[in-house]
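The complex appears here minus one protein chain, its other protein chains still in place.
Take a look at subunit A:
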Amino acid sequence: MSTILVLVRHDGGTVQKSSLELLTLARRLGDPAAVVHGDVSDALVDALGRHGATTVYAVTPLTPPAYPPVAEALAVAELAARTAPAAVLITSGPLGTEVAARVAVRLDAGIVTDAVQVRAEAGGPVVTQSVFAGTWLVEGRVRRGTPIITVRPNAVTPEPVATPVRPVVERVDLEDPASPAVPRVVARRPKATTGRPELTEATVVVAGGRGVGSAEGFRLIERLADVLGGAVGASRAATDLTWCPHELQIGQTGKTVAPQLYVAGGISGAIQHRAGMQGSRTIVAINKDPKAPIFQIADFGVVGDLHVVLPALIGEIENRRG
């Protein structure tokens, strides 16, 4: 069976959920091989094996440390040249896109970004993309070079294999050939952590828009998210008004999410916003304006004041849980 190279991201011992999704997808296309940077602990190798990785390429970080996307691209391009995989899978998002773009030009290979589905076919993987703000589906494939595919988080449900495999771990030492000038990160100001799930990976997203009315009003969105164990999102209007941090923006110039449940509070549903969330399984909308376009795509809509409906909903959920 042909190899499928999967770029795996991890936080010490824990593999990111989106990487487990890629491994699950890779099993349908071939034989998954994980490309991992940094410390590869036994726990990490076990987790990768439980999700079907038969090989783990443990890449030794470059010294001095390279700009991360450049180092990852170097490793993936080198391993792709060495193993001639049937595809390379990378998670969509700013970092993944940068790696995939570099790998594609280095291998002179075709790239398809932000896949919502990938299926095996005789002529190579067929990739489905959702384009034009989610209004069209495009099926395509790579016809020159190794297919480089970035996959939208939550497009696949991560599943462990029935019988875990014991992956072969292979150390990979790379030399950066005549490294071009690279950017250096000279300062890093970490943001406060919220304890909530990562927005693109969350199974529940509660998002607020202009109709929330104020930064204090946004606390209601956060409270509902916490009751549902979900992530907090926002429309561009809400982030521009600084009611919440910019990285919570969902839509064309923000994140794309596809959770099991999306709750839109005070979001009208302009096309730029819908582009980032209409792949959600179930959409619930609360808005004062019965003509808001969000109701056209909502599975359950409430025409009403979210300042009344959301506190009552939080109370109702808490009551039901006793």
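The rule is simple: a residue touches a chain if its C-beta (ideal position, glycine included) is under 8 Å from a C-beta of that chain, and two chains touch if they have at least 3 such contacts; residues count from 1.
Everything that follows uses one rule, which is that contacts and distances are computed from a predicted model.
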item	value
"Polysulfide reductase NrfD", "Electron transfer flavoprotein subunit beta", "Cell division ATP-binding protein FtsE" or "Sarcosine oxidase gamma subunit" - which is the UniProt name of the missing chain	"Electron transfer flavoprotein subunit beta"
Residue, one of A:His37, A:Arg50, A:Arg102 or A:His273, that touches the chain absent here	A:Arg102
Residue among A:Thr83, A:Gln117 or A:Gln252 touching the omitted chain	A:Gln252
Sole residue of A:Thr3, A:Ser18 or A:Gln278 that reaches the chain not shown, by the stated touch rule	A:Gln278
Which of A:Ala43, A:Ala215 or A:Ile317 contacts the chain that the document leaves out	A:Ile317
Hidden partner chain, residues of subunit A it touches	69, 73, 94-95, 97-98, 100-102, 104-106, 108-114, 126, 130-132, 134-145, 180-191, 193, 198-199, 204, 228, 246-247, 252-253, 260-261, 271-272, 278, 282-284, 286, 290, 295-305, 308-310, 312-313, 315-317, 320-321
